[in-house]
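Structure incoming, see below.
With one protein chain held back, the other chains of the complex are shown just where they sit.
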Amino acid sequence: MTTAAEFQIEYLQYLQADGKAKSDLPSFASDETLMVNLYKTMVQVRAYDTKAIALQRTGKMGTYASTLGQEALSAATGAAMQKDDVFAPYYRDYAAQIQRSVSMLEIYQYWGGDERGNCYQNNPHDFPMSVPIGSQCLHAAGAAFAFKYRKQNRVAVTTIGEGGTSEGDFYEALNVAGAWKLPVVFVVNNNQWAISVPRGSQTACETIAQKAIAAGFEGIQIDGNDIIACRKIIGDAIDKARRGDGPTLVEAITYRLCDHTTADDASRYREDNEVTNAQELEPIKRTRAYLTDVGFWNDEKEAALQVECKKNVDAVVEQYLNIEQQPLENLFDYHYAELPANLVEQRQEVIEGSL
Amino acid sequence: MTTAAEFQIEYLQYLQADGKAKSDLPSFASDETLMVNLYKTMVQVRAYDTKAIALQRTGKMGTYASTLGQEALSAATGAAMQKDDVFAPYYRDYAAQIQRSVSMLEIYQYWGGDERGNCYQNNPHDFPMSVPIGSQCLHAAGAAFAFKYRKQNRVAVTTIGEGGTSEGDFYEALNVAGAWKLPVVFVVNNNQWAISVPRGSQTACETIAQKAIAAGFEGIQIDGNDIIACRKIIGDAIDKARRGDGPTLVEAITYRLCDHTTADDASRYREDNEVTNAQELEPIKRTRAYLTDVGFWNDEKEAALQVECKKNVDAVVEQYLNIEQQPLENLFDYHYAELPANLVEQRQEVIEGSL
Amino acid sequence: MNELTLVDAVNQAIAHELASDPDVVVFGEDVGKNGGVFRATANLQDRFGENRVFDTPLAESMIAGLSIGMSTQGLKPVAEFQFLGFIYPAFNQIVNHAARMRNRTRGRLHCPIVFRAPFGGGIHAPEHHSESTEALFAHIPGLRVVIPSSPVRAYGLLLAAIRNPDPVIFLEPKRIYRLVKQDVPDNGEALPLDACFVLREGSDVTLVSWGAMMHETLQAANQLSEQGIQADVIDVATIKPLDIDTILNSVEKTGRCVIVHEAARSFGVGAEIAAQIGEKALFSLHAPVQRVTGFDITMPYFKLEKHYMPSVEKIIAAVNHTMEF
Partner (left out) sequence: MNELTLVDAVNQAIAHELASDPDVVVFGEDVGKNGGVFRATANLQDRFGENRVFDTPLAESMIAGLSIGMSTQGLKPVAEFQFLGFIYPAFNQIVNHAARMRNRTRGRLHCPIVFRAPFGGGIHAPEHHSESTEALFAHIPGLRVVIPSSPVRAYGLLLAAIRNPDPVIFLEPKRIYRLVKQDVPDNGEALPLDACFVLREGSDVTLVSWGAMMHETLQAANQLSEQGIQADVIDVATIKPLDIDTILNSVEKTGRCVIVHEAARSFGVGAEIAAQIGEKALFSLHAPVQRVTGFDITMPYFKLEKHYMPSVEKIIAAVNHTMEF
């Protein structure tokens, strides 16, 4: 026997659960504006998220997928990207989307059953969140191809849950990204559960990061509740892609503190104490502890931030609840650039029927 | 950074191109009957294969996929399996199929455009060769599940080309096989080409074997033109699966000495000298050299074998050319256990139309 | 009395077969401990064990491909796709293998699989959760397509589907999963897989539908009855193979037909039924066959989905139009 190939998967954590640094921090960790902005995004998203659930419970929104406990990863992802990059998110990446100028209102609209929530007035290129699991990874690879083809200095970033990594599309995207050295970053939110299926039942892999080995490029595992590790590693991966050095797979270990969606009842399949334990590791508390430690934050600022976030959300809710109904012709008018004959008739029928 | 996981991919070769042993051989290598039978199978398959191409060229068969130069891997696969195991082959594994009691006649029939070629009179369980690339890997995993479910001591083996490893189904099969520790062995015939697409364009992986790392189990790379390495490693993998120790991915490095199929013209996309070089490594010559060296073989035996193989093939061709046409009702009678009403009518129409 | 909703009847049928046939295995995403996102497999893992009822990794082609491998070994997979909108990654395995294995091997191997999936709109679900694409499967030789519209039929048809030696796409109209309860005795009696159900008799017009739309169709029939128009109401139930004779018999009697389905109109199942009526009962027709269906558009997000769905009013309007001839 000879050795044909060897691989290592690294794990990175900077901040322990108590917010204390485990090792030397990257320089951006002492950039107050940057760090505070990340924190603000997380807190804002949590307020937005809590409200979304409340809206659903009171019948003012459809099924909603919460991001509770996974805000750091998503905030870091959004922050690490540049405006012209393209994001192909799955459905728990509001923190990233919001940083990329998708409005909270649009996200509410989306979950409120209104396609206009995908219009992204201030973001022309990002994909809407993808519902068919795994499929978005290929869209990101395709966009990345376009950047490379046009010699643009742009990167595509896609996110997926650890459950989604069992889908063929995930692997096909990794494989082509590796084969063509595409400027794309794959971020896995390994939140331990795919609805009711635990991480351990999904795959025999020791790490999700090692799935990149099957595609011939680097995979790395990080603590996804550690905002510094997330920002650092995702940032590095994006830089690498932008330099033309190809794709990276980032596995971020988080925990889904919420039900899968508002249609789910996680108590049917998981133990309360698992959730309680996971709460100890959650990112907002941890980030706040760090910021407080280094003197970027205090209770006063926190109080002000809470008020501001609530105000922002209230304003968005106000708008959301008062949105005019979508014109019925919208049902027809966006299937093709030009309306085909059979739709002309049907369109008329709906418009007349609704008079 | 800490190391989350480490992996190695081993490569194994016993016989060099000249048939000389590189290292200590496994004990079966001195089992004359076993080794000679493997050789005979390879030579028989080559005769069968050459004839199939001739039949196609003279209009007596449809498009045909040759196995030229890949006989060792396939012969070893068939020999390593037990009768009750299940084989889910791709379309270049005649040597394995023939050892598993699929008749040469049936294989000719199949390529002659006759479904009865999949009837496998003497093999109730094996799958017909799968045309949609990659799909067969999941069938093998499913059969393996059935064995495990019934606590049977059986193993499923599936084969695929290296091009096929880019398909999502391949990966999904690996992943579930790993997650459920299924008794299944995946054998990749890495013959360097997927029609016109070279191995290097298919994936950035250093080895195909490492794709198993994405599914959390062992992958190993072997010289697929080395009958001893093939028989040893595939045999070990099957034993391991039978013991309940889960799946293995075996990457066997071969070379497609033929065109992709008779419908292909490989000179359009690959260099002659690549083929000439690869001829030096081909398995029949190598096996014969080894057998001769250890005294199991000589020119006389060879001459007799050639005569016998030709005779066998001629007899099969004779049968093949004289097969009665399939009854037309066969077109209808096997879609459902019971013929539905609409097919009764259509069936009648065909039978009457053909009178 | 054993009053069950449709989804409970599904559960009861699966449980019945799990109990009576050790070859039956039940799997899919979240069907185990969670009992399915609609609870169709609730408690089955507890009752029959993790080796009979289990979750798979998240991969639909895998679910179908495994089913094929299992079934050729004699197991009887009852595999769930969480929603019909997520069956497409499995399309290759279903169309190119499950549907063909028997024919390809001239009966040597076959695939006694039930592919279950909740389908249809009207429950305010997110995108991809409200599809009605039964026509895609109906076109594929070798498949059966079955759609129950009541608890009793869900139980009897699902028993039949599980026992059937060929692959069955079993689509469950989730809008009516919990709409009504019926007495569904757990008697193990299957219903035929090749016959429509005549739910109501009348001589003026034939109403043909299936799935959740049966309810609007029956309501329309009741209101029409008050208007003095008596409808034959047919639940197609077994979309493929299609029992066209029951439909033709009715149309020959009534001379008028309205087909109701939720799927997009063009190239839908209604087209085949209308085409066959035109072929075989043309001269019985007093009026053109009408289709009341979804529009030829993607199922809208839920805010506007009601504008997509065929309504009782539209069915009545179509019948009235038909009566004008």
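Details
Chains: A, B and C, in written order; residue numbering restarts at 1 for each.
In this text, a contact is a pair of C-beta atoms (placed from the backbone, for glycine too) under 8 Å apart; a residue touches a chain by one contact, two chains touch by 3 or more.
Quick caveat: nothing in here was measured; it's all calculated off a predicted structure.
One chain is not depicted; across the entire complex it touches A, B, C.
Touching the missing chain, out of A:12, A:47, A:75 or A:88, is residue A:88. The residue from A:22, A:60 or A:139 that touches the chain not shown here is A:139. Counting the whole complex, the residues of subunit A in touch with the unshown chain are 86, 88, 115-116, 118-120, 124-125, 127-128, 130-132, 135, 137-147, 149, 156, 168-169, 172-173, 175-176, 179, 330, 334-337, 340-343.
Contact residues of subunit B toward the unshown chain are 62-63, 110-115, 131-134, 163-164, 166-169, 194-197, 201-203, 263-264, 268-269, 325-326, 328, 330-332, 335, 342-343, 346, 349-350, 353-354. Residues touching the missing chain, restricted to subunit C, are 61, 85, 88-89, 91-92, 95-96, 99-100, 103-104, 127-128, 133, 135-136, 138-139, 141-142, 240, 242, 263-264, 266-272, 274-275, 277-280, 282, 285, 287-291, 296-298 (touch as defined at the top).
We take it that only the chains that are shown with their structure count from here on.
As a whole-number value, the distance joining the C-alpha centres of subunit B and subunit C reads 40 Å. Averaging C-alpha coordinates per chain places the centre of subunit A 43 Å away from that of subunit B. With each centre defined as the average position of its C-alpha atoms, the distance from subunit A to subunit C rounds to 36 Å.
Residue positions 166-169, 201-203 of subunit A are each in touch with at least two other chains. For subunit C, residues touching at least two other chains, in rising order: 57, 59, 61-62, 89.
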